[in-house]
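There's a structure below that I have some questions on.
The complex is shown incomplete by one protein chain, all other protein chains being positioned as in the whole.
== chain A ==
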Amino acid sequence: MGLFDKLAGWLGLKKEVNVLCLGLDNSGKTTIINHLKPTNAQAQDIVPTIGFSIEKFKTSSLSFTVFDMSGQGRYRNLWEHYYKEGQAIIFVIDSADKLRMVVAKEELDTLLNHPDIKHRRIPILFFANKMDVRDALSSVKVSQLLCLENIKDKPWHICATDALKGEGLQEGVDWLQDQIKTMRT
């Protein structure tokens, strides 16, 4: 850790990190982010996001600013305008939507091949969400279908989550925090 980080830690100031939250519509992006926010700031009911919304939450050492993008087809072309600012990506997949796994893969491939992303070592956290649904795919199966093993030049991690109960989210966020810290030193 650099001196400034230590200093900031002592003073209670936290590093700001911009995170992009991407994934198809209905995958649970907003639900996940809502769960990560402090309890008093959580929204009661979640509606499909229009365009995008900006949310903030903190971990032990970082202060996250999340761009919660809408996953609807007609808004997906907005994503790329925020790639430059993003320092990390959370990609959410609905593990129960087998039919649209190809669409998720297509969007992921487009993202990975975008000039603003392609040559950066930007960490990507995958949430294989809705694991509570009866015949949801396992996180292993999801990573197989998305061919995640082909991502060689970026750190990535996948966790199975249930955003309704909040299960699996912490593990993922901890990984992301570690990645961002190692990136900085």
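Before moving on, here are some points about what is shown:
Following the convention adopted for this analysis, a residue touches a chain if its C-beta (ideal position, glycine included) is under 8 Å from a C-beta of that chain, and two chains touch if they have at least 3 such contacts; residues count from 1.
FYI, contacts and distances are computed from a predicted model.
Per its UniProt record, the hidden chain corresponds to "BBSome complex member BBS1" from the list "CMP/dCMP-type deaminase domain-containing protein", "Distal membrane-arm assembly complex protein 2", "BBSome complex member BBS1" or "Translation machinery-associated protein 20". Only one residue from A:56, A:100 or A:120 touches the chain missing from this view: A:100.
Across the interface with the omitted chain, chain A contributes residues 24-26, 73-74, 76-77, 97-103, 105-107, 109-110, 112-113, 135, 147, 150-151.
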